[in-house]
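A single protein chain has been omitted from the complex, and every remaining protein chain is retained in its original position.
Moving on to subunit A:
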Amino acid sequence: MRRVVITGTGMVSPLGCGTEVTWERLLAGQNGARKVTEFEVEDLPAKIACRIPVGDGSNGTFNADDWMEPKEQRKVDPFIVYGMAAADMALNDADWHPQTDEDQIATGVLIGSGIGGLEGIVEAGYTLKEKGPRRISPFFIPGRLINLVSGQVSIRHKLRGPNHSVVTACSTGAHAIGDAARLIALGDADVMVAGGAESPISRIALAGFAACKALSTQHNEEPQKASRPYDRDRDGFVMGEGAGIVVLEELEHAKARGAKIYAEVVGYGLSGDAFHITAPSEDGDGAFRCMTMALKRAGLSAADVDYINSHGTSTMADTIELGAVERLVGNSASKISMSSTKSAIGHLLGAAGAVEAIFSALAIRDNVAPPTLNLDNPDVETAIDLVPHKARSREINVALSNSFGFGGTNASLVLRRYDA
């Protein structure tokens, strides 16, 4: 099979607009959580979220007008705007702007979302009830559909290769990158724009996820203490928002045009728990099997892994993932660093796996493991370095990124340093 490398990245996150600004702030231990003030939260059990810093575009703030005309923004839910922005950044970063028929047809898009345009659906529901069906906008459907990020990106950049999308809850971003890499490996495209986008922060999503007992509700007065993966006082995840997009490229294609290479996508594993709609099986078997499959595909052993970007949502499931990782790595546990960057940016749901894959690529590039914030009192003892509080400089040549979603859907990506 053909080899696939990452040649561009783009990101809109609760730490900022842009890959480098987010990474810099992540390594510095900054935290994107705050009280939600944009809508009523007093009657909600979870009143906090990790929000994108909005502004005029300076100092890492996100200005939607920089990425999509206001009249176009009005027609879509924010996840599409975030996805468009991150895709623009990734294509610019890769310096890939196909002009010829051949290049446009060789470039595809595979961007997913966990939930898509939830808020727009809620608003249209009110319109339908209060004003009737004649007031439902023709943009209601195309502004909410999950695959319309892929559609919009393809239209803007004239990318006429495979146009696809993924919906696997919190595994979406990882599945999108893994599947897109496979399309390149199999020869269906030479370049893929892949990742995830999500804009879930709304009354209905906070109410819904809280009803599932998934959200942190005990740290509303100290939002930046709420996301605390592996810590004994964790009580649920903190919702985030944003998008992560990579440009994936066939290795020889990238080399021929002298593209910058972040890392090689060497492994991808998928599994199903077949256990429960929201809870992972207690033995962590699904997680174990998808990590094992990803390493097998990479031709690597668990002892080769230097860094793991864990799913680590700050829920009870953290210890199940940790158990699965310990089973996987066995005696090499003490040489592995594993952190949850959700401690800083919250849980970006369908965008999480993509943003975290980018962090994993940057961990390889810079030989540094980003920190797990708020890990004051680890819930269980482990020989694995969970990178508490502060980033750790160390050699990282192989990184594994885990994503697990509702429905028992699991994905693992393995990235390796590319040496020319």
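Everything that follows uses one rule, which is that a contact is a pair of C-beta atoms (placed from the backbone, for glycine too) under 8 Å apart; a residue touches a chain by one contact, two chains touch by 3 or more; residues count from 1.
To be clear about the criterion, contacts and distances are computed from a predicted model.
Remark: of the listed names "Probable cysteine desulfurase", "Exodeoxyribonuclease 7 small subunit", "Acyl carrier protein" or "Iron complex transport system permease protein", the one matching the undisplayed chain in UniProt is "Acyl carrier protein". When the omitted chain is restored, the residue from A:104, A:137, A:217 or A:367 that touches it is A:137. For subunit A, the list of residues touching the undisplayed chain reads 69-71, 134-135, 137-139, 142.
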